[in-house]
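Left out: one protein chain. Kept in place: all the others.
Right after this comes chain A.
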Amino acid sequence: MLHLLGVNLPDQKLVQYALPLFYGIGQKTSLKVLASLSIHKSCKIADLSEPQVNQLSSLLSDMKIESDLRKEIRANIMHHRSIGSYVGRRHAMGLPVRGQNTRNNAKTARRLNGRWLKSEKREYSSSTRSAIPAPDSPFASFFNRSWF
């Protein structure tokens, strides 16, 4: 088991299919990495020599992967939120961002959108969840009404 930049790469896996285990590397970038290091496609993690592993780790540390990439994505979405744009509001509400219909079929957006903001909030908010909805949440105007 090769431990590289926070990810465990199993020894018997082909390098070509082990590299996409990194967040930010897919099939295409994996092949590009192999090509630049002259690693043949049927090379397994266990077959990599020490200098090759060092070359691989230095090449990967130059690429934007894992936590760096996650920070960038979160920062992009937080930017929309902080300037109060439509895109930001849709991310916060967990609804489709790019103008899709919501009468039917918005399941993926409802499931996945907004997770970048939730984790952001979790990081900066206090340990106990507040029962009062935060002022900028979508239901603030409903819950904070003094009349019903």
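Quick notes on this one:
Throughout what follows, a contact is a pair of C-beta atoms (placed from the backbone, for glycine too) under 8 Å apart; a residue touches a chain by one contact, two chains touch by 3 or more; residues count from 1.
The criterion applied here is as follows: contacts and distances are computed from a predicted model.
Note on the omitted subunit: UniProt lists it as "Small ribosomal subunit protein mS29", one of the names in "Protoheme IX farnesyltransferase, mitochondrial", "Polycomb group protein FERTILIZATION-INDEPENDENT ENDOSPERM", "Small ribosomal subunit protein mS29" or "Elongator complex protein 4".
In the complete complex, the residue from A:S38, A:S58, A:S82 or A:N104 that touches the missing chain is A:S38. One chain of the complex is left out; on chain A, the residues touching it are 31-32, 34-36, 38-43, 47.
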